[in-house]
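Just one protein chain is left out here, and the rest sit where they should.
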Amino acid sequence: MKHVTVRNLLISLLVLTLLSLTGCWSSKEIEDLGLVVGTSLDLDTQEESREESAGQAGGPPRRDRITITNQFVTAETTGKGTKNASSQPKAYNNVSETGDAILPTLRNMILRIEKRAFDEHSKVIIIGGDLARTLDLQKILDFFIREQEMRPSCLLLIAQNRASQTLDSKKPMEVPAFKLVEMTHGHGRTTKILPPATLTKIEGKLHSGTSFLLQNVVSSANGDIKFEGAAVIEGKTRKLRGFLNEKELEGLTWITGEGKGGLVKSVDKKTGEPIIYEVLSMKSKIKPRVDGNNISFKIEIESEGRIAEHWVVSEKTIETDFLKRAEKAAEEEVERLVEHVLDKIQHEYKTDVAGFGNRLRIAYPHVWKAVKKDWDQTFSEVPIRYEVNLTIKDYGTADE
Amino acid sequence: MKQHENKENNTWNAAQASLEPFTGNFALDLERVRKEIGHNSDVHFREFQIGGTGICAAIIFVDGLSDKELIDKHIMKSLMMSFSENHHQEPSIVQGAVSKEYIKNQVLTIGEVTEARHAKELASKILTGSTALLMDGVQNALILGRTKGKSRNMEEPSSEPLVRGPRLGFTESLRDNTALLRQQGGNSNLSILKFQVGERSKKELVIAYMKDLADPALVEEVRERIKKINIDDVPESGYVEQLIEDNYLSPFPQVQNTERPDRVYSALMEGRVAILLDGTPFALIVPVSLSMMLHSPEDYYDRWIPSFLIRLLRYFAAIISLFGPSLYISFVSFHQGLIPTKLALSIMGTREGVPFPAIIEALIMEVSIEILREGGLRLPRPIGPAMGIVGGLVIGEAAVQAGIISPIMVIVVALTAISSFAVPQYSAGISFRMLRFVAMFFAAVYGLYGVVLFFLFLCSHLVRLKSFGVPFITPVVPYRVSDWKDLMIRMPLVKMRRFRKAIQKKDSMRKG
C-alpha cells in the first residue's frame, strides 16, 4: 500500500515537472493573431530610399529592394460590426514594408501592427512583374518554402503591374486575397485560367529548372482585378520571360489538355455566324518521336463537348451535317489557337512551358539526358505537329 | 428488596441473560424478550390463551412492519378459534401441554416457520419484521412469516428510460427483484446465492448467475469479495460497489449498476454475475467493460440498422463529451492553422473583446453547466424546468451579450453537455465529464499534443484496468475480432449468436 502511494506521488511529480517545463510554450489566442491571407512582393520604386541605403558607406553592395505588402485579417476587421455598425471598417488591413530580404522586412512589420502575424492561413503570394523580371524566383520564394508556418498549398500569382494593387479593393466587405483564390476555381469552367499553382508544385519545377506558367493578374486603376493570360517563367534563369495573352493561354491549355471546361468560339463558314462549342472533356497526348538526332513531337488533342449556342438560324442542330460542319469549324479554331501559341513559345520566348520535355523524359530517358541541359533552346527548333479531334455529343434542349 | 436484587442481577447478567437459551417457562421467557426489546414502543406484545386449553401464549411483532393479515388469519385464528374446534382431542393438549411439532405441523397455516433459541436472536428477528410466537411449555420461540415490509409498485426505471423495451424496473424489495429475475426467463440454471452484509445492521444481499454460463472462478471471486466486505452498514448497493471494485483510484466505474431486470438478465446470459441488495432498486453487474457502458438494451431490441447507427453515434458523443472543449481550446489557442480560414475568421470575430483566454472561458462555462446540472437536480420538481431555462438563458445569452463568453464557446459547451448525457450509463457519463476537465488542462498547456498525451495516459490506464479479473476494454485488448461485431457496431442478431468469450467459457453458442 505504501509502495503504491510513493509511486503515485512520483508519477504526479513527474507530470507536474513536465507541465512546468514547457508550459504554454506556443499558446496564442486566436483573437490576438493577424491572419496573413495574402502577400504581395514588388520591386521598390521609391528611388530615394534606394539611394539612402546605397549611401551608407562601407555597407553591403546595393541590392534591389523589395516592397512586401501583407494582407492581414484580424479580429477587429472581421468583428461582425455589432458594436459600431455605423462606421463599417474594411475587411482587411494591408501593411507594407520595404527591405532587401524577405524575413527581416516581414519582421519589421511588427513595428506597424499590434497583432502577431500568422502565416498558416496564407492563401496567395503575388509577385509583381518587375520583381519577377529582375530577381530569381527561387531566391524570392526561398523564405516561403522554408518557413514552417507557411502553407505549401499557398497559391502563386504574377501581377503584370504593381502586385500590391491587386490586394486593394474598393468594396468594404471584400478580402482581395480570398477573391483571388476563389477566382482560380474558375479553372474548371474556362480554358483561360491555369490550374492553381501551389508552392508545392512550383518548388519542384524551380529545382529542376523547367519552364512553367503562372497565372497573371492585372489590376486596373479603379481597384478591379482581372485574370489575364499567363506569365512565362524561364526555367534556366527562373525569371519572368514574358506574358501570354488570353488567347494564347487557351491554346496552351489545349496542348496540355489540363482544362476541365471552356468554350471555343468558331465561325460558321457558310453564314459567318458564331457557333459556341462547350468543352465537356479534354484530353491531349504529346507523343515525342526520336529519329537519330531529330526530335519531333506530335500532339493529339481530343475533346468531347456540346453546342452551347449558335447563331446560325437557318440550320438545325438535329442534322448531322451541320454538326459535322460545326465540329470542323471548332477544330480549326482550336488548331489556330494551338498554332499561334506554339509559335509564340517556341520562337518568341523559347521556353517549354507545356511539358514537352517531361514527355520526352518519360519516353526517351537517354535522349533526354543529352538534351536536358539546353532543352529550352532545343525545344525552340523542334518540329511539332498536332491533330485536333472534337466530338459534339449533344446540343442542349433546343434542336433548332 | 427482592426487586433490588433482581435489578442487580439484571445488570451483571444483562448480556448473558439475552444469550441464555429459553427455558420453556412462559413468564420468564417473555420477560427476557421484553427486557431485550421492551423499550421499543412499536413492538407489540399480544398475550392470549391457546384456544380452550388455557395455555398461555404470546405473539410479538413490530407494528406496521410485520404482516397483519398473517397474524390475524393464520396465527390468532388457528390458535384460538380453530384450535378449540378441531384440536381439543389432541393427546398433548389433553395432557395440558402443547407440543412444538404439533403446532408447527398441524396448526399453523404458515409456510415459513423457524425457531429461535434465545432472546437476542429472537429480538433481532422481531425487529426486522418477523412475528414471534412464545408458548408456555415450549422451549424455543417460533418465528413466523417474514417482513411484510413497505414496498412501492414496480414502475418504469426512471434513471434508464427506454423507448422500446420492458417497462418494469427493480424496486426496493429484494424478494420482488429476485422474483423479477426468475420471471425473465424460465431458466433452471439461474442460481441465486444469499449473503448477509453489514456488521451492525444486517442486510440481505444476493448474487445471481447462470450456473452453466458463468465462469466458476468469477463466481468464486465475487463471493470472496463480498465476504470481505467489512462495514457497519450497507444502505445502498453503491456501498457494495465501492467496496468490491478493483481500483478505487480509477475514474471509471468498474461495476455497472442498473434498475432494469432485462439488462441484468441479459448480462447473466453473457456469463456475468449480478449482485442485488435489499433496499435498493439498483442491481450491480460484474465484470464490466468500457463498451458495456456505452451500450443500451435498446440496441438489441431495435432492428440492427438503426441500432448500428445509434451506437456509432453514441461512441461519437462519448468522444465529444471527453474531448470537445479540449479540442476547441487547442484549436483556438494553438493550432489556428488547422481550422478552415473562414471558420478561423468567424471565431476570431466572435472572440474579439472576450477578456479571457480560451481555457478560462471554457472553464467558466463548463463549471457553470455543472452547477446548473447539480442545482437542477436538487430543485423541487415544479420549479426545476423553469429554473433550468432561466439558468441556461442567463448564463448563455447574457454572458455572450456582456462579451465575457464567445458564442462559439457556448455552442461547444452545450454540445459537450448534451453529449455526456447520451452515454446510457449515468455513472460512465460522470467519469467522462470529470476527465473532460483534465483533458482541458492538458489542451491548455500543450494544445493538440497535450490532448494526445492525455489520450495516451487514458489508454494506458484503461489497458491496465480490470474488472473482476476481466480486462476493462475487452474485447479491444486483448483483441478478439469476433467480438467486435458487438463493440462499436451492432451486427444483425443472426450474425452474432456467440457470447463474449472473456466472460464465458463453457458454452459459446447462444441457444435460440
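First chain written, first letter: the chains are A and B, and each begins at residue 1.
Keep in mind that, in the parts below, a contact is a pair of C-beta atoms (placed from the backbone, for glycine too) under 8 Å apart; a residue touches a chain by one contact, two chains touch by 3 or more.
To be clear about the criterion, contacts and distances are computed from a predicted model.
*Asks:* Which of the following names does UniProt give to the chain that is not shown: "ABC transporter ATP-binding protein", "NADH dehydrogenase subunit M", "Spore germination protein" or "Transketolase"?
*Replies:* "Spore germination protein"
*Asks:* Using the touch definition up top, pick the residue from B:Pro340, B:Pro355 or B:Pro380 that touches the left-out chain.
*Replies:* B:Pro340
*Asks:* Which is it among A:Pro104, A:Pro152 or A:Pro172 that touches the chain not included here?
*Replies:* The missing chain is touched by A:Pro152.
*Asks:* Among A:Glu76, A:Glu174 or A:Glu203, which one touches the chain that has been omitted from the display?
*Replies:* Once the missing chain is taken into account, the touching residue is A:Glu203.
*Asks:* Mind pulling the subunit A residues that touch the left-out chain?
*Replies:* Contacting residues on subunit A, toward the hidden partner: 120, 145, 151-153, 198-201, 203-205, 207-208.
*Asks:* Of the residues in subunit B, which ones touch the absent chain?
*Replies:* Counting over the whole complex, subunit B touches the hidden chain at residues 335, 337-341, 343, 448-449, 451-453, 455-456.
Keep this in mind: only the chains that are shown with their structure count from here on.
*Asks:* With chain centres taken as the means of their Cα atoms, state the distance from subunit A to subunit B in Å.
*Replies:* Using C-alpha averages as centres, the distance is 68 Å.
*Asks:* Under the stated contact criterion, what part of subunit A meets subunit B in this complex?
*Replies:* Per the stated touch rule, the residues are 8, 19, 22-24, 26-31, 33, 35, 37, 73-76, 78-80, 83, 118, 120-121, 123, 149, 151, 178.
*Asks:* For a test of understanding, state which residues of subunit B touch subunit A in their complex under the given definition.
*Replies:* 249, 332-334, 336-337, 341, 344-354, 357-358, 444-447
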